[in-house]
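First, the structure itself, so that you have it in front of you.
For this view, one protein chain was removed and the others were kept in their places.
Moving on, here comes subunit A:
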Amino acid sequence: MFVPSGDSVPDLAGCTLLMPAVSVGNVGQLAIDLIISTLNMHKIGYFYIDCLVPMVGNNPYATAEENSAELSINAEVYALPSKKLVALQLRSIFIKYKSKSFCEKLLSWVKSSGCAKVVVLSSSHSYHRNDLQLRSTPFRYILTPSMQKSVQKKIQSLNWEEMEKTPCIPEIDDSEFCVRVPGGGITKLLYDEGCSKEIPIAILLKFVSEGDKIPDALGLVEYLNEWLQIIKPHCVDPTASSLPWKMPSSWRLLFGSGLPPALF
């Protein structure tokens, strides 16, 4: 359930909810971190639930000593009212068999809070690509029917590729086609729930393999930015020295502590 961190319940009517799917390479979560950090979104509450492994730590977006001591938990909600943006960040994995329950509770909150649409940032195993996908852009989008009505034209003008449907039962020739996102975590579940509950959901994903996913996360936020224009478009200037996206201070030591000098 959503628990506000302040004294009043924030008004989310008409906002766009950005959220990650805990998926291969954690690309969606890294992308949401970039968005929260760059836009300096402030925390408005917690999504307190028993479906995720518990985890706590100090403020991952700390910019100074003063704001480094705020405790963060595994599922928190941030907002930027000026752009009617709300971001939900998930920081741990789902407990087995609890994914469906999470999706149901989340979408029920989305409906009751009046969010206009949900954008899910996700990823899929790159080794599952077919020949056509190998030769094209690694980015894909999926829209629920209620989202298609409102954004189809805009998406088409961006020349984006829709996620290809695959046969539900590969062994049978005339099997029906359905949406599959291998390695996408709860992406498919959210899509199915969104379809049945008529919630406008757009899923933006990238085909990735495991490894250092920072470049992929940057790619995914740029892809999102083409549509939502969260920040001013990055000018294609090779002399521009700084990235428009700000990496959070918690992105240190992603691959462990320093090495013992005696090793060498």
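Just so it is clear, a residue touches a chain if its C-beta (ideal position, glycine included) is under 8 Å from a C-beta of that chain, and two chains touch if they have at least 3 such contacts; residues count from 1.
To be clear about the criterion, contacts and distances are computed from a predicted model.
Student: Tell me the UniProt protein name of the chain this structure doesn't show, selecting from "Cytochrome c oxidase subunit 4", "Glycerol-3-phosphate phosphatase", "Large ribosomal subunit protein bL19m" or "Proteasome assembly chaperone 1".
Tutor: "Proteasome assembly chaperone 1"
Student: Could you tell me which of A:Pro138, A:Gly185, A:Pro200 or A:Gly219 touches the chain that is not displayed?
Tutor: Per the contact definition at the top, the residue touching the missing chain is A:Gly185.
Student: Against the chain that's been left off, what residues of subunit A make contact? List them.
Tutor: Counting over the whole complex, subunit A touches the hidden chain at residues 3, 22-26, 46, 48, 53-60, 62, 68-71, 73-74, 91-94, 96-97, 99-100, 125, 127, 180, 182-189, 210, 249-254, 256-262.
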